[in-house]
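Note that one protein chain of the assembly has been removed; the remaining protein chains are unaltered in position.
First chain written, first letter: the chains are A and B, and each begins at residue 1.
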Amino acid sequence: MNFLKPIVTPIGQFMVDWITVVFIFLQQNFGDDLTIFIVICVIIVISGIIINIVWPGDIKGSIFSKGKIEELEDKIDKDEEDIVDSIRRCKDCGNPIGDTEVCPLCGARN
Amino acid sequence: MRPSRVFRIIFRIFIFLLTISITLVSILGGLSAALILTTPDTIEVDTANADFDLQINNTTFVIEAFNFTLPFNLTNAGYFDLENLNLTINLEINYSHVDYPTPGVNTTRQLQIFTKSEYFGTIPKGTKGTFSFTGDLSNFDIGVFPNVTTEVDWYRGPPAIEFYANLIINLDYSIGLHSITIGILDLPVGGIP
Partner (left out) sequence: MGAVKNMVKGFIFAAIYVVTTIVIPMLLFSWVRTMVVQGLPLDFEQQDYVSVIFWLTAFGLIISGCAFFTYSSPKQSIRRGVFALIQVLVNCLYLWSYKFSGASDITFVIADFGYFTLNISQMILVYMGVYFLTLVLKVYDIIDFSINREKIREDRMKA
């Protein structure tokens, strides 16, 4: 495994360096009181709840996301319309004919 | 599925397998360490059969020979082999020093007279390793030893000179992920007379 050493060692050193700096900072400033950590946890959870209510991601959540979601819905509808439009139709009667040259309904050649 | 997601899944599976392997080795290693330490008589130091030979010249009172043998057993009750077993022994003497630090005052002193490390290799899982630690004059710190005729209070005791051993056992476990050090301190191993 020695061939991995030149890659792994700098990575390990990088991880150790940044973690040490952050940890020493936390130890010096917040090393004796859990309050700040509890507050951060509560803030994250509450903001998570609020953001999920406002932007649930996959359904219309609120007025804030309405515009975007409707835009996407329009795009999806447009895609579906495009699929319907792309089907070949008979020039005379408008019946869908697919790949066939003769319309099965009116017998016209296309 | 987008190709970027396929690549991600492969990478994720690799990390997952790596994490699972390390976690399993760590958990089993931790459990083994607990098993080894909580099993009664995991470390058996046979002080009754410790051979302790100190020869002092009757006329010059110089230490001429010193041999020390200490048998010990170590049981590996865990799930992995115990690797790199290393035993360090420090021998200390406890005696009453005559006229120290001032004339008319006797002081009890504890001095380290011997230190040696010995490598014993590997103990396979589920087995008991039987070893014998040996030391001789080359590991002995002669300069520290008190002058037996003028400095030792022979009226103290018996024994007037007590020998104690500090045993430090180092070993690696779980493919080197855990290292264990066990220290047995102030173990009485003999005395003079």
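Here, a contact is a pair of C-beta atoms (placed from the backbone, for glycine too) under 8 Å apart; a residue touches a chain by one contact, two chains touch by 3 or more.
Bear in mind the structure is a predicted one, so any value in this text is a computation, not a measurement.
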{"item": "Touch criterion as defined above, residue of B:R109, B:K128, B:R156 or B:H178 at the omitted chain", "value": "B:H178"}
{"item": "Contact set of chain B toward the excluded chain (per top definition)", "value": "2, 4-5, 8, 11-12, 14-15, 18-19, 22, 26, 29, 33-34, 37-38, 40-43, 166-167, 174, 176-185"}
{"item": "Chain A residues touching the omitted chain (full complex)", "value": "8, 11-12, 15-16, 19-20, 22-23, 26-27, 30-31, 34, 37-38, 40-45, 47-49, 51-53, 56-59, 61, 69, 72-73, 75-76"}
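Assume only the chains that are shown with their structure count from here on.
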{"item": "Between chain B and chain A, distance of the C-alpha-averaged centres to the nearest whole Å", "value": "60"}
